[in-house]
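Note that this complex is displayed minus one protein chain, with the remaining chains in position.
Labels run A, B, C, D, E, F, G, H and I following the written order; every chain starts at residue 1.
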């Protein structure tokens, strides 16, 4: 599924963000700029393979492919918005009805 | 993301399946065979774009891309396992940090 | 259901608002004035087709008809009260027993 | 909102239906036929003013306008599917930002 | 059930109050004094027909009889403690086993 | 509040009833007849002081005034429908804003 | 069960305490000192008959024996920590399998 | 608290019982008779130190004092009603405000 | 932590078992015998590294170390009791305060 050689493990992660409404605007802009750069860096590296907005909420659904649990934890923990987030991490396996499962 | 021309709308769907443990084995085999064929048909048509098993559970996380709500409802309602399923449907939008969002 | 030509997609949205009781009154008045103007603008455009108060709560139940998920997300995200809101978004389809469903 | 003369009271009702998968098909067909006729009768009378399918679920979101609590209860209790339903009843009031509220 | 002539609609309302422990004592005393006067005014008018304390909690269970949903919403919204309250509103109908139901 | 001489203790009880849809009709009619007679007997004795239907549900909200916990438990346990019920029992005290509290 | 002459009513109460981590230490010490004295006073009077710490939490499980609901409410409401507590009150009756029930 | 010499560990256990309403009456009577005998045996041995009925529910709140986790598990697992029970087990410690804690 | 050479991934799994009380005793004995053999086989292979009973419940807390998500899913899915189980799967990483983390 990726071009790396070591086996990769897939996870769905839902991230809900709760920013205090009275956060300093400059601090907030900086935070969101760093968050975007950080998210795009891990997308380019092939670890953060999908990123979708959940309609109507400051939340996203993401798919990650990582070498191990420590790597996934380090990526999530390093998010600039991490202190404002609630995470839901779901390990995914191949589904027998997936038409690409036999590839 | 697909080759169809009309706009497509993306949804995440989590399906949890609860089969009665005392279901007749032949009935059950037939049901699961039909479920697999049905799921693969909608994958090949480009509507059911991802299908993953949730580790340790008779459940899956799926991504759908459909023309409208009636189409998604018809696909889900038609699942042979539908009477045994609990569904959680989440509409997805583009995320501003998605590196492919500007495509 | 509307006079626009492109297909529309219907959603129910429940919005719960939690304003800090010690919010500055002038800020609050301005916020509520802008919220009302914003809500009425999207009602006049035909996107926000119903808006009801939930009895006894600072909350509403609304019906939206939009072109796609990105449009709905943009409308909700742009609400002046969005940072104080919890949203519950439910996609709706035609019901076979609806007497207007065959129209 | 309706042509009746006495005041009407508006409610949102969410109905979730759980039919046993092993229900006798003839009994089930009869039940669903009677349910549809019943639902349409109350739509034509102007009491059941909206009826939408919740995507992916055997459930609906409905809007009722009734003379009083006893009338709403009698309508819901009389549903052929009532013994298989879970109901969530929410009383609705006018919202000050509704552009039709002053009508 | 009351001496007014127009029909009345009955609701149970549970109100849970969460006051910040560090609220200014003078402000708080004033708030509670106004709350009590307000609650008693609507009891005397015959709208707020029962008011009980829930043992061990800053909460009450109340019975209201009102002309319509807008009236009930206006009464609850106007409570001096409303910004600190969580409401649970339950519409009530006559019960067939109530010995006074046939009156 | 009652004419008995010993002190009485007030409780709110919400009862939700779940009857199996395939219950034998004769058995069910007998059960409901006995339930009604039982409920009315305890209303006439002054223990079950209010009984309201919760709109749209096979459920009721009731107010009891009893001598002690054993008496309330015996009344509820003896309900013909008890094996099909879920109970929520809430002890009530006088509220300082109740206009009849000083009586 | 106690040496008082009037009948007593038994309740289990779970109290969860949430103190703000940045509370002024002197205020906090005073609060906890007063809480302890208050709790011991009601233990000595025979109303607060058991008091156990729930392992790993700032919470306790307690058994009370009181004359009526107003008395229990007054004791709980008067706790110095009451504004920081969440209460769960459960009325208890005699159990038919209790070897002391027939005493 | 007991006359045994080895240290004892205290637990609160809430047991909720769900008996199928159509259970064979003779089987049920036998089950309840054995349950009562079993419960009384462990009360007499000093392990099951309190047993109270939760008002209005087929449930109890109990206090156990046992030598270790295996012993508590064996006692609960051996209950004739165990297959019909939901358990909530809470370990209890001494509370610093307990007037008997220094004994 | 194990002697295998490929990297291992650690998971906590809570398994809750709900057996129908009226299950045929011979079928049940066979099921439990096969469950025990299966659980011990995966313990001996080094995949199921800890297995503890949750006190008072037909449930366990287990620690698994596996090569990947598909392997963990296959082990859990293959449990003879799987059709009667509810699973909660939690991926674990190294903790920076673990005194063995630097090993």
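The rule we apply is simple: contacts are C-beta pairs under 8 Å (C-beta built on N, C-alpha and C of every residue); 3 or more make two chains touch, one makes a residue touch a chain.
Here the structure is a predicted model, which is why all the values come from computation and not from measurement.
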Inset, instruction - Write down which of A:39, A:54, A:76 or A:93 is the residue touching the left-out chain. - result: A:76
Legend entry - Contact with the hidden chain (one of I:23, I:67 or I:94): I:94
Legend entry - Residues of subunit A (touch criterion as defined above) contacting the omitted chain: 13, 20, 69, 72-73, 76-77, 83-84, 87, 89
Inset, instruction - Identify the residues of subunit H touching the omitted chain, counting contacts across the whole complex. - result: 7, 9-11, 68-70, 72-73, 89, 91-94
Inset, instruction - Just the residue numbers, please: which parts of subunit G touch the chain that's not shown? - result: 19, 21, 53, 55-57
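Here, only the chains that are shown with their structure count from here on.
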Inset, instruction - Let me have the rounded angstrom distance from the C-alpha centre of subunit F over to the C-alpha centre of subunit G, please. - result: 28
Legend entry - Mean-CA-position distance for subunit I and subunit G (Å): 41
Legend entry - Residue numbers of subunit B (touch at least two other chains): 10, 53, 55, 69, 72-73, 89, 91-94
